[in-house]
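One protein chain omitted, others in place.
Here the chain labels run A, B and C in written order, and each chain numbers its own residues starting at 1.
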Amino acid sequence: MTTPHTTIEDEVILSLQKVSLDFGRVRALVNVSLQVRRGTIHSIIGPNGAGKTVMLNCISGLYRPQEGTILLDGRPINHLKPYERARLGIARTFQKIELFKGMTVLDNIRLGRHMHLHSGVLSGAFYLGKTAREEIEHRAFIEEEIIELLEIAHIRNRVVGMLPYGLQKRVELGRALALQPRIILLDEPLAGLNLEEVEDMARFILDINEEERWRITCVLVEHDMGVVMDLSDRVFALNFGVPIMEGTPAEVQNSPAVIEAYLGQEDRYATRR
Amino acid sequence: MSHMPCGVYHERYAQDHALWRSRFVRVKMLLLAVFVYLLFPLWADTYYLGVANMVGYTVLGALGVQLLIGYCGQVTLGHAAFLAVGAYTSTLLVLQVPWPNFMLRAGLAYPVSIIAAAFAAGLWSLLFGLPSARVKGFYLILTTMAAQFITVDFVITQYVSQIGGRGQAFSLPPGTIKIGVWTIDNDRRVYFLMAFLVTCLTFALVNLLRSKVGRAWIAIRDNDIAAETMGINVVRYKLLAFFVAGFMGGIAGAFWISNLAAVSPEHFPWSWSLWLVGVILIGGVGSIHGVFFGSLFMVVVMELLTLAVMSLAGVYPELLMKLNFVKESAFGLAICGFLLFEPNGIAYRWWQMKNYFNLWPFSY
Amino acid sequence: MVIQNRIAEPTSREIPPDLTIPKLFLQKAAQFGSNRVAMREKEGGIWRPISWERYLKNVRDIALGLCRMGLQRGDKVAMIGDNRPEGLWTEMATLCAGGIAVWLFQDCLLDEVQYILDHSDARFLVCEGQEEVDKGLSIRHKCPGLQKIIWDDPKGMRGYTEECLVSLKDVMRLGRESAERDPSELDEMVQQGHGNDVALLFYTSGTTSEPKGVLLTHHNMLTMGAHLMEVDPCLASDDFVSFLPFAWIGEQMMSISCGLLLGFTINFPEEPETALSDLREIGPHVMFAPPRLYEQMTRTVQVKHLDSGWLKRIAFRWAMAIGHKVADMKFKKLPVPWTWRVLRRIAFEGVHKKLRDHLGLSRIRNAYTGGAALGPDHFRFFHALGVNLKQIYGQTEIAGISVVHRSDDIKFDTVGKPIPGTEIAITEDGEIIARSPSVFVGYYKNPEATAGTLRDGWLYSGDRGFIDEDGHLVVFDRSKDVMTLVDGRPFSPQYLETRLKFSPYIKDAWVIGDRREFVTAVVCIDYSVVGRWADGLGVNYTSYSELSQKEETYQLIAAQIRDANRDLPPPARIRRFLNLYKEFDPDDDELTRTRKLRRAFVEQRYGSLVEALYAMVDVYHMDTTITYEDGREAKIRTDLKIRAVPETG
Partner (left out) sequence: MELFLMTLVTGLMLGGIYALVALGWVLIYKCSGVLNLAMGELTLLGAYVSLSFYSLGMPLIIALLLSLAIGLILGILTERIFLDRLIGEPVLTVIMMTVGLSFFFRGLVEFIWGTDTRVFDPPVFSIQPVKIGFLVIGQVYLWSFLAAVVLLIVFVSFFKYTRWGLAMQATADDEMAALSLGISARFVYAAAWSIAFMAAGVGGTLLGNINGLNISVGYLGLLVLPAVVLGGLNSIPGAIVGGFLIGTLQNLSGTYLDHYFPGGVREIAPFVFMTIFLLFKPHGLWGWERIERV
C-alpha cells in the first residue's frame, strides 16, 4: 500500500457522471460515475467484459458515451476529440499493445512528444534552427526522464516490433509518459508479463505516481488482484457495465458484491504466485 | 537500425541526429554529388541527358506520391492532376502575366511561377484531400481518381486550355523559360535545373520525415488510433500530407514545362498518375531510395525496350509504330511481376544487399 | 635460496620516489585542461565527454567534501559499483586526500562485503545506487568503523532516510564550498603525499581462505604503468574502454596508472549489459581483459560463422586459413614470403577487416589477456585476424603485471619477458619469483602471510614455471591445477578444456584424469549450435538431453575431440568421453559466475559418472534429481553413452 499523499489529495481531477454507452442492444456502461482524485492510483476491476476498457475508451475519447458527462478539472470534455484530450493531459496505454511496430523505440517515444514539439513544415523541411534545436532538446528529455526511468537504454535504437512482449509494454508506457500527462490510463499494463516484469512494471507505476518529477494520476485497469490491491489508493468494481462498488482496496476486497461478481472465476483472477 | 562501422561514436546529439553519421556515408554522398553535378553532365550527350531528365521528372512526381502512399498511408491515384495544375499555373504565369520589364530581364518570371505553381497545386491537392477526413481505403482512392478526371479532363481541358484562345496547347516559345540570365533552352540546362530541384525536394522530404511532421504521418499510416491518442490531429496531418504532396507535384509540373515545347492536357493523363504509383511500388513503398530506384528502373527499362524494338523494326516494321502499346503492356507486366515476385520493391532488395555485406561474413 | 634461472630487463624510465598518483593527476590536468577529453561516459545514447578540467574539478569537490566529512590521511574509503566516471573520481579524490582506496566487486556476496569493510577499517562506503546502498545498510551494524554511506544514483533512493546516508552531490557541494573558501587546499593536500604512501588496498579473491588485503603504494602503481608503457607505448589520443570491474587489478592498471601516465581517454559504457556493443562503438586502441572475454569473442565468431550462407562460410574459412598460416609463420619468426603477404592482404580486406569491425577491434593496437591462460587456439585466432594479442603475467601483489609478450616476439605457450625494471627468477622448487619497484609492501593486518610471500624483496608467486631458451617465462597452471596421470606424467586439464571449448559445438568441458591411467572428458554440447547442425541433418530431437545422446552427436563431438587431441603428446590425449545430459550451470554451483568450472564440486556431484568413464562400459544408467528454477524437484533416469575417441591419424 502506498503512503497517502497529503497535499492535493482531495482535489478531483477526473470525474465521470452517470455515463452510459450502448453498442446497439448491448449496454456497455450503465450510469457509471467515478471520481478520480489527483495524485492517486485508481483501479478499475471487474470480470472479463465488464466494460473496463470501454470506460478508458470513453475517457480518452475513442468512444462517445450516449449519456452522461466526463469532466476533467471540472470542465466537461465530452465534445473533445481524442487528440484534444491528449493535449489536456490524458495519456494512455492499450491492452493490446498499440505501438508503431516498424519504428525504433526512440521514435515511438518521440511520437509521444508530438504535442510538445512546435516546429512546422517549413523548418522541418530544412531541419535547421528551431527543428534541430527542438529535436535535441527533446531527445535529452526522453533520454534523461524516460529511458533512464524505464531502463530501456539498451534497446533505444531497436525496432519495436522485434522486441519481446514485456519490453514492448514498457516502451508503450514510455511513449505515454512522453506526453507528460497529468492522468495516465493504463489498460492491463501487467497482462502477459512474467513475475520479474510484473515487479518492474509495478515499480514504474509507483515511480510515476510518487516521484516529485511526475506525480501522475493513474487510472489502472488490471486483472492481477495482488498488484491492484498493493498499488491502488481506490478501487472501483464494475460488472456488466454496472458499477458494483467503490472504496479502498481493503473494503473492495471484502465486499460480498465483488466476490459475487468474481464467483466462479476465482482461478482466473487469482493473483500470481 | 542502421549499421555503423566500429569506431564511430558521437559526443553530441547533433552528431547523432545528423543525416550522414559516418565518414563513409559522407564520402559516398560527396562522390554521388560529384557524379551528378559534374561527371555525368560532362560526359552525357543529348540522349542520355534526355533520359536523365525523364528520370528526374519521375522522381519529382513520385516523391509526393511516396509521401502520401508510402509515409502517410493515403493511397492516391490522381497525382498527375497536381502536376498538371503546377505546369499550367507556371505556364500561364509565364505567358499571360504582363511582368514588369525588370523582372523579365532579371529572369524572375519563371522562378516566381514555380513557387506560385507549387502553392496552387498544394492547395488544389488539399481540396481533394478533404474527403480523407471521412473516408479511407478504396473510397479515398476513388476520390483521388475523381481529382484526376475533374482536374485534367474537365477543368483544364475544357476551361484552362481555352484561356488566351490558343486552343488545346500552350506553346512555349524558346527563351521564355529563363532563370536569371540563364535561359533554359537545352537538355543540359534542363538537367541542371532538374538535379537542383531533385536535390532540394529530396532533402526537404527526408528532413520532414525525421522531424515532428513526418513522424506524425508515419504514425497515422501505421496506427491512426494510437496516433490520435498521442495528441496528433489526424485530419490536419492528412491534409498537410496532401498539401505537401501537391506542393511537390506543382514543382514537378512547373519544372517539366522547361522541357516541353508546348503544354497540353495529354501530358498529364490518368495513366501518368498510375505510372507514378507503379514507380513507387516497383522502387519500394515507404522508402526514399525506392523513389529513385523505381524511377531509374522504369525509365531505363522503357528506354531499353525502345532500343530493342528499334532493332527488331527491320524484321517487323509495324512494331515501331506500336512502340507505345508495347511499352504500356510492359509497364503493366512489370508492375504485376514486381507485386508477385518482389512485393517489397527494389529498395528492399537494396537493403538486403547492404545488410548482406554489412554482416559479412556472418548472417546476423 | 637457490635461484636457478634469472632474467631481468633494464629500464630507462625512472619514476621519482616522491611522485604520487594525485601529483601526476594534477600535472596532467594542468597540462590538458579543457582541451582534451579525459573520459567519456555513454549516457543518454551519446558519449558525453568530460574534459581534464572537469575531471579535476569533480575530484577536487569530492576530495574536499570527504575531508569536510572527516576523512583523515590513511583512512580507507571503500567503493562499490559499476564502471562509471563517478567511481574513478571518488577513487582519485580519496588518493588526493591521502586516503586509501578499497574497491569491492559489484557481485560480492554480503559476507564478503562485510568481511572486507570490516577488515579494511573503511570509514566511508561509496555506493553507486540503491542496490549497493542496501548491501551497505544491511551490514552496517557489523562494521563499527563504517561511518557514512555515500550514494550517487538517486534512482529508487526516494524512501531512504537513514542518517548515515549522504548523496555524492551533497559531498561535492560541501567540497565546492570549501574550495571556494580556500582554492589551494587541494594542492596542499596533494603535495603532502609521498610515493611510498599506500594508495590502494586490494583484496585478492580468496579461493582457499579469507581474502587477503594487498597494500600497493603510489610508487608501485606508477612504476608498473611506466614500465608497461615502455614496452607498448600508448598515445594520449588513444581510447580505452573501461568495463571490467575496478576491483580487478588489471582495470586499475589501465585506468589509473597507464591512463594517467599518458592521458588517454577512458570510455565508460552505458550499462554493463551493453559493454560489448559500446566497446564496438568506441573501437579502443588498447584493451586488457581476462581470457573469458576473448574466448567469448571467438565463440561468437565460430557460432555465427556456422549459421551463415555457403559463400560467406567459404570466404571465412579461406581467410582464416590464410590468417592462421601467416600467424604461424610469425610465431615461428619465419620470414613471410610475398605471396603469402599478398594473400593475407586480400584475406584481410575481404574478411578479417570486417570481422574485427564486428568484434570492435578495428583500431586495436595492443590487446592483453591475463589472469589465466588463454588457449592457443584462441590465441592463434586473434593473431590470424591481425590483432596483436599478448599474454600478461602478474599478480595483484606486483601491481598486476610483471611479464608480457613483445610485439615481434610472441609465443603462445609462454607469457613473454619481464617488463623493464623487473627481475624474474625460478627457485629450485620451480616457483616463479619476481623483484621490481612494483612489488607490494605487504598484506594488510596479516604479517604471517606477508612474510611467506615477500622474502628479501622477492615476491613468491606460488606459480610454477620455467624460463625457456628464448628467455620467455613459461607458467604452468597454478600448481594445484596441474594433475598427474597414474604413471606420473603431468597434464593440465584446464588447457585441454579450453582447447575443447574452441569448438563451437562444445559449450563446456570437464577433463578428468588425476591419478588415472588416461584422460577422459565430460562434454556439454552447445544446444543451439548442435541443434542447428542436427536440424540440417534431419535428426529429430526434443530436448537437450535427447540431443546430447544421439549417436550423430557423439560422432560430431568425437571428431571435435580428435581435432583437439591432434598436436598433443599421446598421454595427454582424451581417450574416452561422454555427453552430459545437461549444461553446467552456475545456478547449480557447477560453474562460478564467470563460468569457471568448480572442479571439486562436479567431482563430488558426478563421481559415479567418472567411475563409469573408467569402467570401460558403453552405457551408464543414472538416476538423478534435478531442481527446477521454481524449486520443484524431479527424478531423472537417463542412459548416458560413453564413447572412445578415435585415434588421431
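Quick note on the criterion: contacts are C-beta pairs under 8 Å (C-beta built on N, C-alpha and C of every residue); 3 or more make two chains touch, one makes a residue touch a chain.
For clarity, every value in this text was computed on a predicted model and none was experimentally measured.
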Neighbouring displayed chains - absent chain, whole complex: B
Per the touch definition above, residue among B:Trp217, B:Phe268, B:Phe331 or B:Trp360 touching the missing chain: B:Phe331
Which of B:Leu19, B:Leu304, B:Leu339 or B:Met353 contacts the chain that the document leaves out: B:Leu339
Selected from B:Val36, B:Ile114 or B:Leu140 as touching the chain missing from the view: B:Leu140
Sites on subunit B contacted by the missing partner chain, in the whole complex: 69, 73-75, 77, 130-131, 134-143, 145-146, 149-150, 153-154, 157-159, 271, 274, 277-278, 281, 285, 322, 324-336, 339-340, 343
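Simple rule for what comes next: only the chains that are shown with their structure count from here on.
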Of A-C and A-B, pair with higher C-beta contact tally: A-B
Gap in Å, rounded to a whole number, between the CA centres of subunit C and subunit B: 57
Residues of subunit C touching at least two other chains: 45
Multi-partner residues of subunit A (at least 2 other chains): 139-140, 157
Partner subunit A, residues of subunit B touching it in the complex: 1, 13-14, 16-17, 19, 203-205, 207-208, 210-216, 218-219, 222-223, 225-234, 240, 244
Interfacial residue positions of subunit C with respect to subunit B in the complex: 40, 45-49, 280-283, 304-305, 307-309, 312-313, 315-316, 319, 351, 354-363
Subunit B residues touching subunit C - in the complex, by the definition given at the top: 4-13, 15-16, 359-364
